[in-house]
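Down below is the structure, laid out as structure tokens.
Missing here: one protein chain of the complex. Every other protein chain is in place.
All chains are identified by letter, namely A, B and C, in their written order; residue positions are counted from 1 within each chain.
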Amino acid sequence: MSVRVYIEDTDAGGVVFYANYLRYMERARTEALRQAGIDLVAWQREHRRLFVVRSVRVDYRLPARLDDELTVHAHMIRIKRASLECEQPIYRGAERLVDACVTLACIDADRLTPVRLPGAIVAALTDDRERRA
Amino acid sequence: MSVRVYIEDTDAGGVVFYANYLRYMERARTEALRQAGIDLVAWQREHRRLFVVRSVRVDYRLPARLDDELTVHAHMIRIKRASLECEQPIYRGAERLVDACVTLACIDADRLTPVRLPGAIVAALTDDRERRA
Amino acid sequence: MSVRVYIEDTDAGGVVFYANYLRYMERARTEALRQAGIDLVAWQREHRRLFVVRSVRVDYRLPARLDDELTVHAHMIRIKRASLECEQPIYRGAERLVDACVTLACIDADRLTPVRLPGAIVAALTDDRERRA
Partner (left out) sequence: MSVRVYIEDTDAGGVVFYANYLRYMERARTEALRQAGIDLVAWQREHRRLFVVRSVRVDYRLPARLDDELTVHAHMIRIKRASLECEQPIYRGAERLVDACVTLACIDADRLTPVRLPGAIVAALTDDRERRA
């Protein structure tokens, strides 16, 4: 997923504010799930299932600047019973600017308690991963 | 209401990003309503009433910078049947940086249609205004 | 310019937070200027000229929701000596959700004082407007 750095994303240091990379990552995850045929809004509305971020590990290697064109990845590298691990490096051309790993959990939208990943989602993600491999 | 400018609020121009003043204004409105005894979260939960912004007029006179200590006002200057007008100038010390006027409407949280301002809210705002006058 | 509503843009009301439409508008203005051949970053770096927002008028007619695909316009409707007026309606399909008008001024990046719009920028915008007409 390609992302342009706009002035809203930068801070007074002239570079992208560190929290804003997490916004890019969330966009890329949503698009990756959409491409795998998973519509999060429908899952919430119809099945009361929500994906929430459980943990984030980010290493900032090089700063992105105003007007940069970035590529934000979202690779589902591990699919577990109740959680997903998503690798999300960010590149500017061939340069890797950011390394990140985001763990998502599936919860019940009403009781906010963890639940198993729905079978249909596991199947869609597994198919998608095989198609790309 | 006093607001400190943090790096998250600034952009690559070294000043507060123009949309972020609207975040400050929202905080100041929430606090002004709270001080008038109006709890918006409770109104939404219990009475399904939501306040939404209908219009915004902002004149940016001078930029705020990193680390500035700002004062953000929220004066309910006009209380109408289904809307409120809130004047929200922003100062740095005696300097007026921003002039703003925000119109809020009351809507039904489920049908998202405009409704009359609840009597209790009108009364609380009117009392609050008289107390300050 | 097309914009997708991501979870980062929404608030607890389930709709796009009112300040975030201004972020969309800024992206659309930047792209409109880029398409007219105007590179704001280069203007700042090489000529120390900055465009800043002087005023904003926004009418929120209908809320945008998570996952909506929006179209954000940026029409330079008036080109004056030291300022530009930009009309920025936002649509979801044929529905107009937001009406907005943004006034930009050109300033000296070092002294932060207003200056005349550079001739090259006026020419580029005028050409661009005629090409579209």
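Note that contacts are C-beta pairs under 8 Å (C-beta built on N, C-alpha and C of every residue); 3 or more make two chains touch, one makes a residue touch a chain.
This structure is a prediction, so every number in the text was calculated from the model and none was measured.
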item	value
Interface with the unshown chain - residue positions in chain C	7-8, 10-15, 17, 19, 65-66
Missing-chain contacts mapped onto chain B	4, 6-8, 23, 26-27, 30, 39, 41, 66-67
Hidden partner chain, residues of chain A it touches	13, 18-20, 22-23, 26, 50, 52-60, 63, 109, 112
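Following the convention adopted for this analysis, only the chains that are shown with their structure count from here on.
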item	value
Innermost chain, where centres are averages of C-alpha coordinates	C
Same vs different contact residues, chain A with chain B, by half of numbers used	same
Geometric centre distance via CA averages, chain C-chain A, whole Å	28
Whole-Å gap separating chain B and chain C, where each centre is the average of the chain's CA atoms	24
Separation of mean Cα positions, chain B and chain A [Å, integer]	33
Sites on chain C at which at least two other chains make contact	23, 26
